[in-house]
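Left out: one protein chain. Kept in place: all the others.
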Amino acid sequence: MLLSIAALVVVVPILVVIATIVVRGLAAISWEFLFGMPRDGMKAGGIFPAIVGTILLVLGTAVAAIPIGVGGAIYLSEYARDNAFTRSIRLAIVNLAGIPSVVYGLFGLGMFVLFLRFGTSILAGALTLAIMTLPIVISTSEEALLSVPTEFRTVSASLGGTRWQGISRIVLPQALPGIITGVILGLLRAAGETAPILFTVAAFYLPRLPRSVFDQTMALPYHLYVISTQVPGMPLSIQYGTALVLLVLVLSLNLTATLIRSYYRRRRQW
Amino acid sequence: MNQSQRKGLSEFFLESLVRIAGFSTVGFVILIFLYLLQQGVPAFVRVSPANLFGKSWYPTLNSFGTLPLILGSILVTLTAMIIAVPLGVATAVFVREIAPNWAREILKPMIEVLAGIPSVLLGFFGMLLLSPVIYRLGAPTGLTAFTGALLLAYMSLPTIISVAEDALDAVPKSYRDAGLAMGATQWQTVWRVVVPAARSGIITAIMLGLGRAIGETMAVMMVTGNAARMPLTPNSLFSPARTMTATIAAEMGEVARGSTHYHVLFGIAIILFVLTFLINLTAAQSLFQKRRKGGLR
Partner (left out) sequence: MGKVRNWLAFGLSGLGLVALLAGCGSNPPPAASGAKSAQAAGPVQTIQNKGSDTLVNLALAWAERYMQLHPDVRISVTGGGSGTGIAGLINGTLDIANASRALTKEEIAAAKANGITPVEHSVARDAIAVVVNPGNPVQGLTLQQISDIYTGKITNWREVGGEDRPIVRLSRESNSGTYTYFLENVVRQGKKSNLVFSPDTLLMPSSQGISSEIAMNRNAIGYDGLGYVTPDQKTLGVAKAAGSPYVQPLVETVNDGTYPVSRPLFMYTAGEPTGQIKDYISWLISDGQKIVRDLGFVPLQ
């Protein structure tokens, strides 16, 4: 059937990409590769600093984006009325979602690295990524909150609970799986982005772990870009190996989000 | 203060907190725009419009013609849309209307996987494996606008597919039932009743995909060859090109703060911001028609 061809054309290349990276990258994976420091101009040794850097950036993004994102979602679903102000927020969210990643990088450079004088640092990078992740977190969290049936809130109110008690004790816990799914999807985007961290945090060669949030760090997506385009004589196996690590990171976050979502969908009480 | 007064105060406090969180999004958009303006406007002041909108981009030699970059972005993006829109809409229709359940269970996660693949990963794949193929197919080099467009198409597909799917989802079941009841086949019902009914949502999907494509940076930077040429002839598709996003990413690290080149790069960022803002504004209008379930109102 014609349409199934379309679906195949979409899906098959995905499988090809994943399979190629897995097949060619597996050879490079070893204990040393994952936990060792880069040696010999990064042509040998491991990518541990890049892995650690990405993890730290993701954590920082989470810390910054979750409170604002979930808070904003709570406002939109529980308090906001349908007026011009609310529409402006929704418009802002759609726009934040559409801003090119390199523009975020520029903004991060100007605002966090230069103006606030954080320097190229994990702090600057995480804050930049957090603003970028905000729309995803807000949208998915709002959806999760809205999917909790009205009855839950009305019952809570009828039992004498305040609005906030209803939200914090009843609605939020029910929406939590959806919120967590959304947060993970947002974080996986943050983990893979290169442009926002290009000017705000990424280091080309820094063979030690970062010591504070004001430190520079290597990061997986930037590292992949650098070793595949900037370092002559870089063995292909290391390039594919790094690509594989990034792929595995992203896919496992994806898998976790999907599992959480389907598990709680089945257990839902409504 | 008695207990109910305290409760009222903390209620107000918490409500204000989340309200601020909500409005911070507006704050950020305004802040980003203002910052871009502040850093980009000097470009329009220092560089003559003839230079700025000229055909030659040699920033280290004070020639800041952005036309090749703008046209390069347009060429790559438009080609990507030509590839992605039919594919995406067809896939959405297939998944939502026609596919058997087992197929749906496989397809939907796969599309989500595609959505999660980072730009740099796709660019890496494109650089090492796709561009040699394009070269062997006869192009002078594999680093072309077309190669970039192909990658871009795949990056926009998840957006197009999921929003289109939502649009198809929103078409009431009664439409489909009515079509079938009148004797139409499933195929006819889908294409003549459901899809037209979902038309505005599908257009939204296309706009959002377009916005995503224009803003893509790493994948195009790695495969389009980054040559700032004017893509005016038909064979420009299989020639190298340079997009606005790749230009900013490639050159920003070098510029001295406050130099004319620096401001021009911000000027290009303003163009990008305005473009995506307009596209998203249009898409947002239709997005807000989506009716919501639940909530307390």
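Lettered A and B in written order, each chain numbered from 1.
Basically, a contact is a pair of C-beta atoms (placed from the backbone, for glycine too) under 8 Å apart; a residue touches a chain by one contact, two chains touch by 3 or more.
The structure displayed is predicted, hence computed values, not measured ones.
Of B:Pro132, B:Pro172 or B:Pro196, it is B:Pro132 that touches the chain left out of the display.
Across B:Ser24, B:Thr147 or B:Thr189, the residue that sits in touch with the chain not pictured is B:Ser24.
The missing chain lies against chain A, touching residues 39-42, 81, 83, 85, 115-121, 203-206, 208, 211-212, 214-216, 228-234.
Contact between chain B and the absent chain runs through residues 16, 19-20, 22-24, 26-27, 31, 55-61, 63, 68, 132, 135, 140-143, 221-222, 225-230, 239-240, 242, 250-251, 253-257.
Everything that follows uses one rule, which is that only the chains that are shown with their structure count from here on.
Averaged C-alpha coordinates put the centre of chain A at 17 Å from the centre of chain B. The touching residues of chain B, when paired with chain A in their complex, are 7, 10-11, 14-15, 17-26, 28-29, 31-32, 35-36, 39, 86-88, 90-91, 93-95, 98-99, 103, 106-107, 109-114, 116-125, 127-129, 154, 157, 161, 208, 211-212, 214-218, 222, 245, 248-249, 252-253, 257, 265-266, 269, 272-273, 276-277, 279-281, 283-284, 287-288, 292-297. By the touch criterion stated above, chain A contacts chain B in their complex at residues 1-4, 6-7, 9-11, 13-15, 17-18, 20-21, 67-72, 74-81, 85, 87-107, 109-111, 114, 131, 134-135, 138, 145-150, 153-154, 162-164, 185, 188-189, 191-195, 198-199, 221-222, 224-225, 228-229, 236, 239, 243, 246-247, 250-251, 253-254, 258.
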